[in-house]
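The complex appears here without one of its protein chains, the remainder shown in place.
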Amino acid sequence: MTTTPELHHVRPDTVMSVRDLRIWYGTARGAVRAVDGVSFDIRRGETLGLVGESGCGKSTLGRGVLGLLPDAAKVAGHVLFEGEDLVGMSRRRLRSLRGPQLGLIFQEPMTRLNPLMRVSQHFLETLRTHQPELSKEQMRRRAIDTLGAMGIPPTRFTNYPHEFSGGMRQRIMIALALVLNPAFVVADEPTTALDVLVEAQILTILADVKRNFDTSILLITHNLGIIAEACERVAVMYAGRIAELGDARAVFARPAHPYTRELLASTISLSTTSLHYIPGAPPDLIAPPSGCRFHPRCPDAMTVCPQRHPPVVTTELNQDVACWLHGPDDQIPPGGSAPLEREAIGVADEA
Amino acid sequence: MSQTKPDPPLLEVEDLRVHFALRGGVLQRFTGREHGSVKAVDGVSFALRRGEVLGVVGESGSGKTTLGRAILRTVPITAGRIRFDGTDITEMREKTLRPMRQRMQMVFQDPNASLNPAMELLAAIGHPLRIHGVTDDDDKVRATVSEALDRVGLSPVELFLHKYPGDLSGGQKQRAVIARAIILGPDLLVADEPVSMLDMSVRAKILELMIELKRDLGLTYVYVTHDLATAKFFCDTIAIMYLGRIVEYGPAEQIYADPKHPYTQSLLRAIPEPDPTKSVPRDLPRGEIPDAAQPPLGCSFHPRCPVAFEICGWESRDLRDLLERHWLAHPDDEFDRERRTVGDLAALDEPSLTATVPVGSGHPAQDVVDLLERIRADDPHEPTWTGIRDITPAAGGVRVEFRDDCVDPSLFDVGGGQQVACLLCRDGNKSKGPNDGRR
Amino acid sequence: MARSSGSLPRYLVTRLLLVIPMVWILLTVVFILMRVAPGDPVQASLGGRAPQAVIEKQRHELGFDKSIVAQYGDYFNGIFHGDFGTSTSSNRTVTDVVAHEGAATLELAVAAMIFALVLGLGIGVLIGRYRDTPLDVFGRLFGVLTYAAPVFWIGILFQLLFVAKLHWLPSSGQADTLVNIHLQGEAHTNIYLVDAVISGDWGGLRNVLVHLILPGLTLGLLVCGVFIRLVRVNVIQTLKHDYIEAARARGIPEHRVVLRHAFRNALVPVVTVIGLQAALLLSGAVLTETTFNWPGIGQALIRYLNNRDYVMVQGIVTVFALIVVSVSLVIDVVTALIDPRVRYS
Partner (left out) sequence: MTSEFMTPTAAPVPAQRQVGRGRFAGLRRALAPVAEARGLPKWVLYVGCALVLVFVVFAIFAPWISPYSFTQYLDGHGHRFPKSAPPNVHHWFGTNIMDTDVFSHIVYGSRTALEVVAIAVVISMLLGVPLGLFSGYYGGPLDRGLVLVMDAMFAFPSLLLAILIAFLLRGKFGFLGASFSGIMSAAISITVVYIPQYFRVIRNSVISVREEPYVEAARILGAKPRTVIGRYVFGNVVQNVPVIATLNAADALLTLAGLGFLGYGVQPTEAAEWGYDLQRALGEAAGGIWWTSVYPGLAIVLLVTGLTLVGESLNDLLNPVLRHRQLLPVNIVDDEGEVPRDDDA
């Protein structure tokens, strides 16, 4: 069948380039295709948003590009980080990259710090692991400076994690991920567990990070509002694949993929005037639908959609989209663009 | 529903207080003796007409969930009154209250935990019928449950009757919870963040269902949420809560169009809009919601408030924040040098209007006075200084006196049914409502 | 913002106060148990044919003719003054028995505990880390078997192998008779190992050590099985914690993740249970001492129980109860030292 195409050529300022990445889990019921042929690039200092419903493989992808998967997960494809492929890299080499080059910011900050270690010990441990040549005073300085950039006063440096609130712990986690100034950071739903004011504070911090640290961020979220606030580009993920990828402004203004459009419409914000939702639920990734995985829920589905997996095409607004509505027309079989007839989706299939 | 006669309120809450005793150390835990208390709900009043939707909005720790539970009497009430349809249920014994429970029900935040995992849907949803002796006949229960399932959209019913919660998706579980809540035909539904744990594509469906039920069954809702966006869509009246109190109350349209309390204003500004042409506000309130066990003196919001002034309640802990913010801005040599001139900052953690800043060993008290003056010179417009009356060297440290005429704002009427607990709104309006000062 | 800083001394004081009801309950239970015991303790200790007058006299001396409330008061009064009573079957005091036999038991228990800790923690961490590998299966089986085998049976097996067959080690006792006599003369602490070192009796020390091997190993194996299981489960649970993944994401080396993050945190619940193992150790000591004829307090207890020496039994059991409470106190303090959260709760 179709070979997976390159989404676009690799630009010189690309920090990380993911090519046809697949991450599958073997379960008793069959293989779970959590990530199934994903390609994208992240440029230096850029924030790329990754958005989608829960269970579409966002978190797996985020950890997959850092090589932080359970041993039994099967990974294929390439994750090129500054020319080196992280897939198949030795554990040792990968570990030495985590911290100084690659970082991860987590969803639940409350449980991510070792309760028996002072905040200072977390920093000293990290610095000592990767930059043993620094003196203790240099390490302290470095840690306090990074914490300060996140708004944690130096007086709190030697406190224990339980003495901090959720928002402060998230700031500490961000500082911990950035203290070695990595080139690439995955932020996995960094604000989901936080209140709206704290969320906004953290988003401001992430914006500062981009400015001050020159770090590229892959920001995973299910909240389109956060994407709009924090990201230059956005990748919309559905059922293990990227449906659409492009400049955030363009995607929000003119979503090319019906899934993106429906997702935007179902988001409830202060400017929402009517309720809208996508019928059905994201598919079982053990036996995903044939062809385009969104076709059973897609209002615009055509007869070609269940038959063939749509190749990626680039729209005039420079959005990469995998949807037959955008062609390529020469690959649609005759009569393939007729509307697809099917049964209505009931609540029985609801998420 | 006819609105010809002016109905008495379905639910009236009057100066409700729920204080949880804090158990201190091991010994207190054993003896059960209390050790201070958390004022989860601290003097809340409102009335709810039949068919009205009240949105209780606040961050975690604001007491909104406790308020919802207190209305249903599942947490012990410290003081105040709750009247349901004219009946005072505040001190009703559980036994007398039990029949009333048919008329007031609840939908929970976590659909995964609000159904007994060991009960299939037929038994779980039909249980209220048996509990209240409506029917014990298996066929009748089955028929009524089927009807309820159908009503919440879980059809074909046969597919769901014998399912266990573990076999359902989040949205389906929440529908089942709603089915259980409406099976006895209640008047009041307390919905505690019913959609916040659901995927965004499902949220709209559940909200739509709740709106339908309101229309078809004449339900009255207390909608507890942290999400101003869904509240705007769903609620007639909004109550914004902060540290156990309502800080702003009024018709939804008015509050969204013209928020008066600085807290409401920042909440509204902080919601990320799915529109990249708008950007993150930079002037957010600093810090986070404080510990409810020791709320700030005066107005609870003053430490975070961008427009706070002299009498908002400046106190010792604000001084600590001030020092820490100073060192945050000058973390290098200045911190290392200055930190030594000041003793243990924990001395400032007890809320007080006269704080004694301990002096570091080997330093004269004047060093601390100088430090404070330097900080003031750095940023003379910092509002904390407006609350400080005097800084004098004293025994054991430097004595900082704050203004003692601070005011704890009650809800001020600003017209159009809108009430705001902010001193900026008190001029020209007399205090209304029973929310008296905390101290 | 949680800034409250709890203090360790305050925690200690409240924890100490909590000991009082615990001690009171235990001692009361012991007291009641001894009163409802069948038969008359005085008659039993003097034998069936003692004249009534003698019995009455003894009764009076021991205070058994007083009301039960008065006896209860006397009991607590005695304990308060460090007097746990005097034997009815010999003229030794409970304090004396505890000092001598207790020292022997302490020597045995410490040896067993060291052995169990080293082996149990080591194997537990290893198989917890490599869960579901053949190593895990082997380690768990070892743990189950050491636990499943009765102490005295292991003791008998050791005797069959190392004494009867290989003639490597002595079968029983705390030391050879001559060494025994010598060390009793040199008594400083009543703990033979220590006394031998203090008096510079290196031959004696060697002799004592050789005697200690089999009983120590036997008792140690019992506790070791419990430790393996416990440490394994806790390491598995701790390795699932979010901060472990976070540490790995920072590139912390795996050995450090396991030892510094997983093992240290797993120790908190383990330490608590180790405290409870003091009880197991005492139970095991009774059996081990009987098996190896070790002159410890467990064996003494059984002897006095057989002699119907109620005062002695009551005294020894009281001491046991006090030991249990003290150990739990120490454990709580250790936990508070390891885990800063405990102090603040």
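As written, the chain order gives the labels A, B and C, with residue 1 at the start of each chain.
To be clear about the criterion, a contact is a pair of C-beta atoms (placed from the backbone, for glycine too) under 8 Å apart; a residue touches a chain by one contact, two chains touch by 3 or more.
Quantities reported herein were computed from a predicted structural model and do not represent experimental measurements.
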| item | value |
| --- | --- |
| Touching partners, among the displayed chains, of the absent chain | A, B, C |
| Selected from B:His127, B:Arg142, B:Arg269 or B:Arg426 as touching the chain missing from the view | B:His127 |
| Option from A:Ala281, A:Cys298 or A:Ile332 whose C-beta touches the chain left out | A:Ala281 |
| Which of B:Leu22, B:Ala113 or B:Val307 contacts the chain that the document leaves out | B:Ala113 |
| Options C:Ala164, C:Ile181, C:Ile198 or C:Leu259, residue touching the unrepresented chain | C:Ala164 |
| Residues of chain C (touch criterion as defined above) contacting the omitted chain | 21-22, 25-26, 29, 33, 36-38, 132, 137, 140, 144-145, 147-153, 156-157, 159-160, 163-165, 171, 229, 233, 236-237, 240, 245, 275-276, 278-280, 282-284, 286-287, 290-291, 301-302, 305-306, 317, 320-321, 324-325, 328 |
| Hidden partner interface residues of chain B, rising order | 30, 32, 69, 72, 74, 98-99, 101-102, 105-106, 108-110, 113-120, 123, 127-128, 131-132, 162-164, 167-170, 177, 180, 199 |
| Interface with the unshown chain - residue positions in chain A | 1-4, 22, 24-32, 34, 37, 53-55, 57-60, 63, 70, 72-74, 76, 107, 188, 281-287, 290-291, 309, 349, 351 |
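By our rule, only the chains that are shown with their structure count from here on.
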| item | value |
| --- | --- |
| Whole-Å gap between the CA centroids of chain A and chain B | 32 |
| Centre-to-centre distance between chain C and chain B (centres being mean Cα positions), rounded to whole Å | 52 |
| Chain centre separation in whole Å, for chain C relative to chain A (CA means) | 55 |
| Chain A, residues touching no fewer than two other chains | 165, 168 |
| For chain C, residues that touch 2 or more chains besides their own | 1-3, 5 |
| Touching residues on chain A, where the partner in the complex is chain C | 66, 68, 95-100, 103-104, 106, 108, 111-116, 125-126, 129-130, 160, 162-165, 168, 173, 176-177 |
| Complex interface listing, chain C residues touching chain A | 1-3, 5, 241-243, 245-254, 256, 260-261, 264-265, 268, 338-341, 344 |
| In the complex with chain A, residue positions of chain B that touch it | 59-60, 153-156, 159-160, 169-172, 175, 199-205, 207-208, 226-230, 232-233, 256, 266-282, 284-285, 288-289, 323-325, 327-328, 331-332, 335, 339, 345 |
